[in-house]
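Just passing along the structure, written as structure tokens.
Coming up: chain A.
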Amino acid sequence: MNTIEVPALARVEGEGGLYIGLKDGKAVEIRLDIYEPPRFFEGFLVGRYLQEVPDITARICGICPVAYQMSSVAALEKALEAEISPQVYALRRLMYCGEYIESHALHVYLLQAPDLLGQPSALDLAAIAPQVVKDALRMKKIGNAILKGIGGRSVHPVNACVGGFYRWPEAAPLKALLPELEWGLEAAQATVKWAVTLPYPELELDYEFVALHHPQEYAVMNGEVWSSKGSQLSVSEFETRYLEEHVKHSNALHGYTKDGGHYLVGPLARLALNHAQLLPAAQKALADNQIKLPITNPYKSLIARAVELVQAYEEAIQIVKAYAPNGPAHLELKLKAGEGSGASEAPRGLLYHRYKIDAQGLVQFAKIVPPTAQNLPRIEQDLLALVPQIVAMPQEQATLTAEHLVRSYDPCISCATHFLKLKIENRE
Partner candidate 1 sequence: MTTTLIDTASHQAGFENKLLMPAWAEVVKITPEAEGVTTFALRFTDPEVQKRYRWEPGQFNMLYVPGYGEAAISMSSDVSSSNGLVIHTIRQAASVTKATNRLRPGDVVGLRGPFGSSWPLEAIRGMDVVIACGGIGLPPLRGALYAIMREREKYGKVTLLYGARTPKDLMYPDEYETWNKAGIEVQATVDRGDETWTGRVGVVPMLFYHFRVDPHKTAVLTCGPEIMMRFVIYEALARRIPASQIYVSLERNMRCGQGFCGHCQMGPYFICKDGPVFPFNRLGPFFNVEEY
Partner candidate 2 sequence: MTLTPKTQQKPKVAVYKFSSCDGCQLSLLNLEDELLDLAAAVDISYFLEATRTVKPGPYDVGIVEGSITTPHEAERIKEVRQQCKFLIALGTCATAGGIQALRNFASAGEYAKTVYAHPEYLEYLETSTSIPENVPVDLVIWGCPVNKNMALEAIAALLQNRRPRFPPSPVCLECKRNGTICVVVSQGIPCLGPVVHGGCGALCPASGRGCYGCFGPSSVANFNALVQGMQPRDRYPNETATLLRSFSSAAPAFKTAAELAYKLGANPASAHGGKETL
Partner candidate 3 sequence: MNPIDEVTQELQKIPWFQELKPEHLRQFAEISFLRHYKAGEVFFHEGDKQDYFYIVLSGRVALDLFIPHRGKIRFYTCEQWDNFGWSSVTPVVRTRTAGAVGVVDGIVIATDTDKLQALCDRDHDIGYLFMRRMVNVIASRLLVTRLQLLDMFAEPTETKTDE
């Protein structure tokens, strides 16, 4: 086999291609080409009023707009030294639960599962296992319903602002979701049980996991940036260790650690670093299904997502039950010049924002480090490790296996800037 080429990598968010150059059966070059056009968000944030930032950055990614809204409001609140209320914090977590549910259910069932079950898409899957797909859609819908209940719509919700929420969402529609959430929790538990039985390709790798960590809760919007290699930094210190590089073959920046290492963000990393903070049902799902941590097979990130689905449903139920809005929905902001960074755990991994604002609240500088950008070098390394296995395979299978690997990262290429083209070329 001379080349492997995926002219259009499907079921990833955005557009990219994959190229593997071989010599004597060994990979000599691996490139994850990002064709997603550059959109210059950091550029046109400059000069905008701070309240516009969460709405604008949401448009970086239609799959995880909440993550962009949450990281940006965190950074801007930091810059203003504004402390949000616990109620606001809980509601933000609920929003995040909605996004995890929607995004993970989409990825697990509609994007990755077809690979494991040998189907081209969930629609084809629906033909042979209609109930699975119907349940998956129902699970996903609950996530969207939470987002809709809080922010009016699931893609680019409109309620979040720097300082809290424009207005408390009405309690009744959220409470009305409880029966569905309870159903979702059970469905998520069943998903974990099912996930561990799937036939994953063999691939075990040595990862440096990086995620937010918080001692009291499963970190999503709060805590320090921890690494499985021992580094523990505050969010404001993030850029001291983690760098972005602009590589020639890609419109997405690539993230490396300061010493040139590759690291992994996302569900595998979160589970590895934060499993102790999982809520009981998620803990139980881990135990019942004898899931050993850390998971180091990238294909098995599906299992991690399934566990996080349990966690998200469980937490959503808690927050919805306790939800009783009172007090102001947002802070009265006191504008001042300042700088702040914020990070949150998008479904795909750590998302870091840093802003400088002037005394009028206008943005002077913006930096955004999306999860997929950080994972790109790691994906390339994984593929490198995969090469010995796939060179022996027939072209179609090799392509599929490589493509599947990329897909298992749930790469949100729109965020990293995005459509994959896999090309493995023999340089002889």
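These made the cut because all candidates are chains of the complex that A comes from, given by their letters.
The working rule: a contact is a pair of C-beta atoms (placed from the backbone, for glycine too) under 8 Å apart; a residue touches a chain by one contact, two chains touch by 3 or more; residues count from 1.
This is a predicted model, so every value here is computed, not measured.
Which member of 1, 2 or 3 touches chain A in this complex comes down to candidate 2. Interface of chain A with candidate 2 (complex): residues 8-15, 35-44, 46, 48-49, 51-52, 55-56, 59-63, 65, 102, 106, 110, 114, 120-124, 126, 130, 133-134, 137-138, 140-141, 144, 151-156, 158-159, 161, 163, 165-167, 245-248, 250-251, 253, 329-330, 332-333, 335, 359-362, 403, 412, 414, 418-419.
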